[in-house]
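Note that this is a trimmed complex: some chains were dropped, and none of the rest were shifted.
Chains here go by letter, A, B and C, matching the order in which they are written, and residues are numbered from 1 within each.
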């Protein structure tokens, strides 16, 4: 069985695609996380209502995340 | 009596259909979970307002889940 | 005095009618629960805005529940 945090650990330095509660889509390389699924992402691109923005490195609060696509 | 987490355990490697708080429907094979009902799902297909998307493997945050159909 | 969880225990294998926060109505037979009022329900029928769906067996997250009619 794969614990969700173990799957996150195996995804380190890989590109993830995250859906946030407000509909925002975040794509970036995972460089860190904690037990609350707060994450550090590099080379981030955000898509929101057809607009794209480059955000560089971000800290993302875990409680805003709906799902993480590997 | 069937504890909810025991029922999840018995559903490992089976296809589940999940309803999320935002109305999203997620179908996929359960490959992991934790005590907060965070889940790891494979071969995921998302349906949202008549649009379908294939998402591959996802980590789903348990606090967005309304119900899980076995 | 009847503790809410004791009343749930006495309702095992009986048909319940649950109102969810999003207005969804869930009817089904209670086959399990935990201390957070997460529930396992069999033979589930969901009613939402005049549409009915059969859902079979579901795990329902307790924090989406408003009230449980015995």
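Heads up, the rule we're going with is that contacts are C-beta pairs under 8 Å (C-beta built on N, C-alpha and C of every residue); 3 or more make two chains touch, one makes a residue touch a chain.
All figures in this text were calculated on a predicted structure; none of them were measured in a lab.
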With 3 copies placed, total copies in this complex: 7
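Operating definition for what follows: only the chains that are shown with their structure count from here on.
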Distance between chain centroids, defined by C-alpha means - subunit A, subunit C (Å): 33
Sites on subunit B at which at least two other chains make contact: 63
Residue ranges of subunit B touching subunit A (in the complex, touch as defined): 12, 20, 22, 24, 26, 31-34, 38-40, 44, 55-61, 63-64
Subunit A - residues contacting subunit B, complex: 1-8, 21, 37, 62-63, 65-70
